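As you look at this complex, bear in mind that one protein chain is not there, while each of the others sits in place.
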Amino acid sequence: MPSIDSVGHAAATPDLEQPWAELGLKDDEYANIREIIGRRPTIAELAMYSVMWSEHCSYKSSKVHFTLWGENTTDEMREKLLVGIGENAGVVDIGDGWAVTFKVESHNHPSYVEPYQGAATGVGGIVRDIMSMGARPIAVMDSLRFGNLSHPDTERVLPGVVAGVGGYGNCLGLPNIGGEVVFDDCYQGNPLVNALCVGAMRTEDIHLAKASGAGNKVILFGAKTGGDGIGGVSVLASETFEEGGPTKRPAVQVGDPFAEKVLIECCLDLYKAGVVAGIQDLGGAGLSCATSELASNGDGGMRVELDLVPLRDASLEPHEILMSESQERMMAIVEPDKVDAFLAITDRWDVEATVIGEVTDGDHLVITWHGDVIVDVPPRSVAHEGPTYHRPLERPGYLDELQANGPESLTRPESGEELRTQLLSMLGSPNLCDKSWVTNQYDRYVMGNTALAQPDDAGVVRVDESTGRGVAVATDCNGRFAQLDPYAGAQLALAEAYRNVATAGAEPLAVTDCLNFGSPEDPGVMWQFREAIRGIAEGCKFLGIPVTGGNVSFYNQTGDVAIHPTPVIGVLGVMEDVARRNGSGFRTEGAHVYLLGT
Amino acid sequence: MGSIVVDVMLKPEILDPQGQAVAGALPRLGFSSFSDVRQGKRFVLTVDGAVTDEHLAQAREAAEKLLSNPVIEDVVSVHALDEGHDGGHDGDAQQVGAARTQDTAVRTAAHETGEADA
Amino acid sequence: MGSIVVDVMLKPEILDPQGQAVAGALPRLGFSSFSDVRQGKRFVLTVDGAVTDEHLAQAREAAEKLLSNPVIEDVVSVHALDEGHDGGHDGDAQQVGAARTQDTAVRTAAHETGEADA
């Protein structure tokens, strides 16, 4: 057997056993791949499909419910929407020629394994998403959930996560303007680390992830590619390279915020110079995702010479290079006569940039390794036409009992003394107490545009220095409400974030969400999921603001026990002049106190 | 007083941004011989009296449990510093050489080879 | 490929918050033998081919110029790792002992005594 499993070799050895099951593919998914490409996949193709068709990348369990977004979005709600669901992040028009993009994403599991690096790379990932839209990132937020504060493992996870969010965001120079810290036993084995980033740009500067224009160059830039995050495909290595075996692959990704900071400035210079025709960040599924998504979104094919990718670890095999989730990398599509200008800018920032391929007028994504074709596939089949599941839904049986157990059964304080004790115990509870231990580890002042941050309910940043135009953002969710009733719980989260933005003085404009749930294979969880989406979508329609993007995180459970459904909602609003924002809390002695609403 | 040195390095396959920054700066200062740099930690633990096997065993356990993060780091060596000469100081070549013969490495992981980092 | 190790420690009179934190945590984990802890840095520089005196001289200069800040830190040792046995790995006691006899300490500062920091 040749050391490289080329397309030709695959065609000649149709019956070779392949470890598709170990890679998480179902038998019909594997059969489907064979049908799409008309032969058995090469190892590189198998690796690509398996990771792109994973739940994380393909949204295969959740996608069918996303029709609820569209169904509940009216033309009126789309008025200010410049880029909607489907791109790296949604973009809204905030007036005066300014556009704002924002999105929230989860990094739950990695943060449990290695809290500092997991949280840090979570921030890094969402920031690259925002950068890839053409925007300058202007603020971050973090919505965190942990188990019991007194549990020994919380002592490992909490400080690490907080230090990681701060370590990365502070070093990037992005003000952290808010977030959440919630403790509940249900998150003991599944802490939630959801990171949100906001970016701003002029409307004409919006960039999209698409590769079009035959002859345009594909440039990979940023950090070198290492073996990060490819543990899952190691089964492939053992298939082909029996002798010696691969060197050890790291179980966790380590972030380099300095490299990302330089990458941000470098990208902004590239945008300013007008040398970027299309751009995509490299996150989950690395090059597999970037090449297939860029090609799939474009109008032609793409050819990539994988052996040109600069490596941090020379022992990496081609399929591993395709899978690697090394951080701080981007991919751009550049017109040939702009390549020199492009490289001059990356040089100035000391960012490594390599032309690794070009856009073709074919309709296939072709990847070669020292001349051998190892991938030859229709890019849409990898990036956008993955499997779709209609998983069974069922309202959990325990809900009736849970809902029946109302507050009536609780004892009420009878005396002043009892009331006092109760109040004190509430004030002392980790969920209500002062969070400055966390927020003081985050730089909220950098960039000089922060008009509100902790401890206020919404973060407010100025976008336009000459007019004071800016945005307010809040994230909220109460998983206990969502556990009782996912539809109403999701709406309560939406309503709370909406109120927080409105009371800061902003007009709410758009919504992003991070849907943290248990296993989609559990019909009860799937029912919660559907209810939550329905709640958000219908709530948004009622409020008249669209969902512009988000993220789904499934399998947040320990054994059979899922976390409370936790649909974290971020709402963004616009203010003509953020100097007129309202802080929360009583600020003036003698002021009157009014209670509004019911 | 005796001293025990614990050396901890990032696993070879883990990205080391700190080492990379140093590696990037060295040529700019005219140091061109170094193809790679990795940065780790060195702990010096003090014990009362001479270093015993018991102390070393405790140090080894502490190294694994507290001083290193096994997810990303390896303990590459745990060894006593010789007390004989200079009150436990790690002062000159002679003495360092002597001290190090007491070394007790705790792992045989393939370290410090300077293979391009993974 | 050869490797050179550079060890840098905070001067004894400089406060070491990290070392103190470790010292505070050890007893809580049941390690009661250690009266003090200091945390320093360990750099591993890779050279192509075997380590020469020229390499060591460069490493010593880099250690003084870049890898340490003389206001607060001392370079406590610059030494080659032996390549002979195991490809330069710092693997077992034997080998580490052998490697360390090549140590070239560059200072004689009073280090690692674990005197309470200033």
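The chains carry the letters A, B and C, assigned in the order they are written, with residues numbered from 1 in each.
Everything below uses one rule, namely that contacts are C-beta pairs under 8 Å (C-beta built on N, C-alpha and C of every residue); 3 or more make two chains touch, one makes a residue touch a chain.
Please note the rule applied: contacts and distances are computed from a predicted model.
**Student:** Going by UniProt, what is the name of the one chain that was not included in the view, given "NitT/TauT family transport system permease protein", "Phosphoribosylformylglycinamidine synthase subunit PurQ", "Fe-S oxidoreductase" or "Spermidine/putrescine import ATP-binding protein PotA"?
**Tutor:** Choosing among "NitT/TauT family transport system permease protein", "Phosphoribosylformylglycinamidine synthase subunit PurQ", "Fe-S oxidoreductase" or "Spermidine/putrescine import ATP-binding protein PotA", the correct UniProt name is "Phosphoribosylformylglycinamidine synthase subunit PurQ".
**Student:** Under the definition given at the start, what are the shown partners of the omitted chain?
**Tutor:** A, B, C
**Student:** Among the options A:P110, A:G147, A:G166 or A:G179, which residue touches the chain absent from this view?
**Tutor:** A:G166
**Student:** Per the definition of touch given earlier, which of A:S6, A:T346 or A:T450 contacts the omitted chain?
**Tutor:** Only one listed residue reaches the unshown chain, and that is A:T450.
**Student:** When the complex is taken as a whole, what residues of chain C touch the one chain not shown?
**Tutor:** Chain C touches the missing chain through residues 10, 13-15, 17-18, 21, 66-67, 69, 71-72.
**Student:** Just checking the interface: what residues of chain B touch the absent partner chain?
**Tutor:** Spelled out for chain B, the touching residues are 17-18, 20-22, 24-25, 28-29, 39.
**Student:** Kindly note down the residues of chain A that lie in touch with the hidden chain.
**Tutor:** For chain A, the residues touching the absent chain are 163, 166-167, 170-173, 256-259, 261-262, 348-350, 439-451, 462, 465, 578-579.
In this text, only the chains that are shown with their structure count from here on.
**Student:** For chain A versus chain C, what separation do you get between their C-alpha means, in angstrom?
**Tutor:** 41
**Student:** Can you give the whole-Å distance between the Cα centres of chain B and chain C?
**Tutor:** Averaging C-alpha atoms per chain gives centres 6 Å apart.
**Student:** Which chain B residues reach two or more other chains?
**Tutor:** 115
**Student:** Which chain C residues qualify as touching chain B in the complex?
**Tutor:** 1-3, 5, 7-9, 19, 22, 25-26, 29, 31, 33-48, 54-55, 58-59, 61-62, 65-67, 76-77, 79, 81, 87-93, 95-97, 99-105, 107-114
**Student:** Chain A touches which residues of chain B in the complex?
**Tutor:** 10-17, 20-21, 24, 69, 71-72, 115-118
**Student:** Can you tell me which positions in chain A touch chain B when the two form their complex?
**Tutor:** Result: residues 113-114, 117, 223, 226-228, 247-256, 258-259, 311-315, 326-327, 350 of chain A touch chain B.
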